[in-house]
Structure formats: structure tokens, C-alpha cells
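Every protein chain except one is present and positioned as in the full complex.
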Amino acid sequence: MNLNRRDFLRLSAGAGSGTALGGLLSAGVNLAPSLAAAQELRIKDAKTTPSICPYCSVGCATLVHTSNGKIINIEGDARSPHNEGCLCPKGAAIFQLHVNPNRPTQVLHRDPGATDWEVWDLDRAMTRVAQLVKQTRDETFIEKAENGKLVNMTSAIFALGGATLEIEFNHIHQKLMRGMGIVAIENQARI
Amino acid sequence: MAEPMGFFTDTTVCIGCKACEVACKQWNQLPSPEGGANTMSGDSYDNTRKLDGINWRHVKFVEQFSEDRVGGRWLLMSDVCKHCVRAGCLEVCPTNAIIRTEFDTVVIQSDVCNGCGACVAGCPFGVIDINPVSKTAQKCTLCYDRLQAGMEPACSKACPTDSIQFGPVRELRERGAKRVSQLNDGGESRAYLYGADEKMLGGLNSFFLLVDKPEVYGLPPDPKLPSRNLVPASMFSALGALLVALIGVFSFRERRSGEGEDRP
Amino acid sequence: MSEIASSTWFTTAPHWGWLIVFYYLFGGLAAGSYFIAALIDLIGRREDRPIARMGYFVAIPCLMVSGVLLLVDLYRPDRFWHLFLQSNTMRPIFQYWAPMSIGSWGIIVFSLFALLSFLAALAESRHLSWGWAGHLRPPSIVGRVIAVLGILMAMYVAGYAGVLLAVTNRPLWSDTPLLGMLLGVSAMSISASLLLLIARWRGLKFPGVRSLDRFDSWVIGLTLLVLVAVIVSLGSVARVWLSLWGALLLVAVLVGMIVPLFMRWRSARSAQTSALAAVMVLIGGFILRTVIVFTQQGIQP
Partner (left out) sequence: MEDSDCIVIMGSNMAENHPVAFRWPMKAKVQHGAKIIHVDPRFTRTSAVADIYAPLRAGSDVAFLGGLIRYVLESERWNSDPFFKSWVATYTNASTLISEDFRDTEDAAGVFSGLMAYKGGMPEWPFNGFTNEYDGQSWQYARGAVGDQGRSASSAQSGEASSTQSGSKEPLKRDHKGPPYDDIVEHLLQPAPDRDETMQHERSVLQIVKRHFSRYTPEMVERTTGCPQATFLQVAETLLANSGAERTSSFAYAVAWTQHTNGVQIIGACALLQLLLGNAGRPGAGVMALRGHASIQGSTDVPTLYHSIHGYMPHPSALKEHDSLTEYLTGETLPTGWWANMPKYVVSYLKSMYGDAATAENEFGYDWHPKIIGDHSHMAMFAAMNAGRVKGMLCIGQNPATTLNAKLDRAAMRKLDWLVVKDNWVHETATFWKNAPEISNGEVSVADVGTEVFFFPATQVAETDGTFTNTQRMLQFHYKAVDAPGDCRSDMWFSYELGKRLKRLYAQSDELRDQGLKHLTWEYEHEDADQRARGEPSMLKILKELNGYYSDDPSRHVGGFVDLKDDGSTTCASWIYSGCYPAPDKNLTARREADAPGVRGAQLNWAWAWPANRRIMYNRASADPSGRPWSERKKWVWWDETQGRWTGYDVPDFPATKPPDDQPKPGAVGMDALPGTAAFILKPDGMGWLFVPSGLVDGPLPTHYEPVESPVNNPLYKQQASPVIKYWKDEANPLAVVGDPQYPHVITTYRLTEHYLSGAMSRWLPWLNALMPELFIELSPELATEKGIANLDWVRITTPRGAIRAKALVTRRMRPFVIDGRRIHQVGMPWHWGYEGLSTGAVVNELTPLVGDPNVSMHEGKAFVCNVERA
């Protein structure tokens, strides 16, 4: 592995004095002086908000640093007994979940048969969704089954989702669905 | 000067998760190649490929499997700037952009660097390259800004298995030696520390525990300073100049006048 | 990677490419032309002074081109001055151990001498009416001092370029201390060829033209010897040339060295042959520089 070309050098004329100066150079450790250049810590004046990683189920604690209403940094919370400040690559990338040019911020609507989206107002969209839910519920509701049992339900509306979401969502969502008689409630836990 | 600080990267507990890569990008706000629309390298799970101006941590994946799969290994290693005690990049920088800090780490000041590329070629480990955004040479700073604020570097903080450990180099070397003997006692005789003593460039402040030859991990077995060639190369250049000068004197001096008639 | 020839295999190629190839070409021509010109001025025949003047005239534009190339090769050309002044303290920087630093200074100093000689040449050819400028060339004392120092700086500039490559960790470049010698010697050879070509083209018949031919042949011979030494010193690293780059190197050797030597040996006094050989030496020199700069680029860990 190590080459014999060094031997070649040793034979050559200038090498003797070269070694002396080379030795001086290498003994000098570092020729440039040591410096301390004061650094600006970019979260110095930031507000810190405790948060939790939204990816897998380990529940790593994070700290969100904000400045002027903008997120500037998200890193692990070293106090947490789950992660002691560690994060996986996804957890380390939470910042880009928030600050990301690919992120949608408007309500989109597509009419049956339409070839593209249309941007809708939030209120208009909610009004329409509530109407559709009511209409479908009313059309498909089963009060009593064929065998005479009281069931008070509809299976024509499917409520899907929840495993990456807060328990508060899970609670009020399933409460609303069951309150309306919608029983087909599922989330990722089963897939 | 504060106590020398560094990394001890124990490759035997690395799980190749790349949290270090992302945590580094997050803290230092580094971009991804092609805005993230990268291509697959086909080299195991490594799509980062190498350390450069926007990848200051790089996890390497080395698959070692024989045909019968017996005793197969998948070596994983998070590579980073070695923060050499005798640093090649620092030697060759013409602008003093590269400094040795109070933590004995090596930092490129992006506001000073003019992107000449000398350090890129000078680094014995291929750590540095130009960041296409800042158009300056960049590499791991060992989170100089965080260190000054008493915080741990982003990568070692994120590392889920403590494969990357941060601390005073003296302490890390003790820890590393202990881990090597633990592994040796447990039957892993191949474990050793790479760069933990002065023999390698005066010591690497960021050193590694490996279980195979350095070149298997893409590390030079015998890294050297670029300045090793300065004197010999200069001498030979001078020798060349001298010889040419002699030929010149021999060719052009006045007494040769009259010899130089061209044939028509 | 089955076997690694050198620890330099694990390093990153800098972005130095065609700009640097041309820099080496023009920088070499500038240094070599000045070197030959000043040497003729110092020890040559008086009747060869126009050749020397030609050398000074060639050196300046080549130097300017090479300077621009170096500047453009920086990723941040706006910060080129950081090479000379510490940007945050405004103190001058001179790092004698960093070839890029001393090289930059060297080019500046050399440019100064080249400029002075250039002015003298201009004055002599009556393109410039500053009478004092004529004294900046030998045989005046000032002129001799300038020429001697200028020769030293030219030799320095021709040689440092290769030292810059050696003081890295790249395969080939830093695996031999002889690239500076090779590039320096070759710079003299291509410069002699360029001056020859101009002389032949302009139909000059000074005795110095023959001297140039002779000088060039000897220097080519020396270049060949140094190249052999380079390959020997590389040891197993030389296998990087078991590639297209190696083939190209062979082309450089044949076109730029063997064939011109042979042509000059066969028909020593033919002006056409001499000119053709000079062209081939220049082409060979260019290819040699291309091979030296680019061979290492494909080698990455």
C-alpha cells in the first residue's frame, strides 16, 4: 500500500534540506494563528415552545424556536425520557413540514367532471360540506334494520383518518360521527 | 483557549438513519441537491454520495456479504470533517478564511472565503467542497455557533444511538479506548480507533471507531498534509529553472554569435 | 475499490478545469517569454534585442489573460482581493507556506517587472515617448537589476503553478514533487516555440532565432527526462494513466516532444520545419497541461 516513491525522493538532491524545512513546517503544527471569531447564535432571542414529533409513535419531544411569528428552528427536547434530545431524520426535518414552499394554504374544490381545481373560500367550502353530509345522511339513514332492530346509523359516509392526529381530534370527530349515526369510522391503525 | 472539543463516532452502533445529516442541514439551513429531487445512486442506501459544501455529514453504507451470506456485515458510518490538529485545509487557505477556533476546531469563515478551491484539494479526507448557494467552500463547523453558546452540535444531539458523541477530545479518547477494549473482550478483535492519537495529522479531533480497514470506509489509510510537498516540489521547481537557465545561458550567450545563420 | 494506490484517492477534486489549463498555458507563456527575453537582454547578442523585445511584448498580454482566468476561476471573483488583504482586518496577508498565497503575490510582483520591461520595450520601439523608460532594460544598471529580478520572478511563476498542484492531496498532483519542475521546464519550451513561431512568421533572421531553436530542443529533451522522472516517482499511482488520459499524454509526448525533436534533428535549418515543430510543441504543451489538470478529476472515493 504505502508507496516506494518516498525512496525515490530520498535519493534526490534537494530532499535533505527539504526534509529539514518540511520538518519545521510540520513541527509548527499550524501555521495560521488560532482565532476566536464571535458567532451569532440564530436562536438567541427566539421564543421556545415545547412540542411533540408528529411522525411515528415514539413520541419524541421537540422544542420549537420562533422569532417574529416565524419558526426558525426545531430540535429535540433533551429533557424527554423518550428521546433525550435525539431525533430521527424525519423528526429532524419537522422544520420543513412547516416552512416549505410546496405547502398548500388554500381550500381547493373540484366540481364533478371538472378537469382542474378551483380555489374556494373556506366558509363557502364548509357550508357545502355540511350540506352534503346532511343530504347523504338523510338519504341513507337506517333507523331500524330489516329484522326490526333499532340501529340509528348510516354506512354510506366513511370517516377515515386519525392516527397521525391529536387525540382531541379523534375524540370530537368520532363523537360527531357517532352522534350523527355514522359508524364507518376508521384510521391507519388497521392498515 | 478552551479545551479541545470533538466527535467520537462509534460506527458499531450506527444504524444508518441519517438523522445527523438532516439535523445538520436543519441547523445550518443547508439545501438539498436539486431541491430534493435527487437520483438514486444504486450504492446501497447511500444517496448523499459524499461530503461536500451542502452535506456536512454523510452516512456511508458498506455491504460485506459473501456468496453464502455467512457472517455478512453492513457497515454503517457517519462521516464528517475530522477537525485535524494539523489541518491540510488550513495550511493551504490563502485568505485566512479557515481558522482554528478556541475549541481547537477548524472553521471556514464563509464571509472571508473567496472560493479559490485550494482547501478542497488540500483536505486529506475529501471533506470540503463549494456550497453552490454561498459560492464559498464549506464544511462542518462543529456547530461553532452552538459551541460558543454552550450547546451541543446538532448532529450528535440528534443521533439516536449515540454513535456520534460530542465532548472534550481527551474524554472522548478515553471513552473510545474503553469501547474498543469492550469490543475486543466481546470477541470483536477488529475494532480500533482511527485518528485518536497524534500519529495521524497530530490527532483528529473527530475520530472514529472502525471494525475494518480505513479504506473500506472510504477513509485514507495514511492521510498526509499537503505541505509535505512544499519544500521538495519547490526545490525541484528551482532545479528545473536552474537547468533551463543553464541551457539558456549556453544557448543565448554572445560568443555563440555567428553560428546562428539560417539556411535560406 | 479493489486496491488503493495512495491515500490521495480519498480526496475531493477541486473545480479547477479548463480555466486552469489555459491559465497554465498563458501563465507559462508569459513567464517563459519574459525569461527568454530577459536572458537574451542580459547575456545575448545585441542584434537579438528585437527577439527580447518580442518576448516582453508577448509576456504582458499572456499575463493579463492568465490573470483574468485566475480571477474568473474563483467562485467569488468579487473577493479576489481577499488573497492580499485580510478582509476583516485589512492587514496584508502573506502566507509563505501556502502556494496560492505566495503564488498570487508572485504574479503581482512578476507583473510589475514584466510591466517595467514592457514599457522599456515600448520605448525602444518608439511606441512610447517616455525616454526614461528605455533605461528599464539592460544594459543600464537599473535595467539589469530589473531583468535579473524579473527572471527570478518568471522562474518562480513558471514553477509555482506545479507546486500549487503538489501542495494538495489529490492523486497524481500530490503523489510526486516533480510536477512543478515539469510545468516550469515545459513553460520555457512552449515559450521558446511561441517566440520561434512569431520570429519565423515575421521572417526574422537574427542569429538568436537559431539559438531559440537550439534552446527549445534542449529544453524539450529536459522536459522528457522530467516526465520520465515524474512517472517513476509516481510508482503505482502512475496507473492512473492506464486510461484515456494516458493515451492523451502519449499524444502530448509524441506531438509536443519526440516528433519536433526528430524534425529539428532531421532538417535543422529549415524555417518551415522549425515553425511546424514550434506549433506542435505548443499543441503538445497544451495537451500536457490538460492531462495534468484533468487526470485526477475522475478519482473520487
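Quick notes on this one:
For clarity, chains are labelled A, B and C in written order, and residue numbers in each chain start from 1.
Here, a contact is a pair of C-beta atoms (placed from the backbone, for glycine too) under 8 Å apart; a residue touches a chain by one contact, two chains touch by 3 or more.
Quick caveat: nothing in here was measured; it's all calculated off a predicted structure.
Counting contacts over the entire complex, the absent chain touches A, B.
Contacts to the hidden chain, counted on subunit A, fall at residues 47, 49-61, 64, 66, 69-71, 74, 77, 79-84, 86-94, 96-98, 100, 102-117, 120, 122, 125-134, 136, 139-143, 145-147, 149-153, 155-176, 178-191. Not every partner is drawn; the one left out touches subunit B at residues 12-19, 21-22, 25-26, 31-40, 42, 44-45, 47-48, 63, 65, 67, 69, 72-76, 160-162, 179, 182, 186.
The rule is short, and it goes like this: only the chains that are shown with their structure count from here on.
Centroid to centroid, with C-alpha atoms defining each point, subunit A and subunit C lie 56 Å apart.
Centre-to-centre, using mean CA coordinates, subunit B is 32 Å away from subunit C.
Under the contact definition stated at the top, the residues of subunit A that touch 2 or more other chains are 1, 9, 25, 31-32. Contact with two or more other chains is made by residues 91, 93, 96, 109, 221-222, 227-228, 230, 232, 235-236, 238-239 of subunit B.
The residues of subunit B lying in touch with subunit A in their complex are 1, 17-19, 21-23, 26-27, 85-87, 90-91, 93, 96, 98-102, 104, 107, 109, 144-146, 148-149, 151-152, 154, 157-160, 202, 221-222, 225, 227-228, 230-232, 235-236, 238-239.
Those residues of subunit C whose C-beta lies close enough to touch subunit B in the complex are 1, 4, 7-16, 35-36, 39-40, 43-45, 47-48, 73-77, 79-80, 82-83, 86-88, 93, 95, 97-101, 104, 151, 155-156, 158-160, 162-164, 166-170, 173-174, 177-182, 184-185, 188, 205-212, 214-215, 218-219, 222, 226, 269-271, 300-301. On the side of subunit B, the complex with subunit C involves touching residues 50-52, 88, 91-97, 109, 111-118, 120-130, 135-136, 215, 218-224, 226-230, 232-241, 243-245, 247-254, 256-263.
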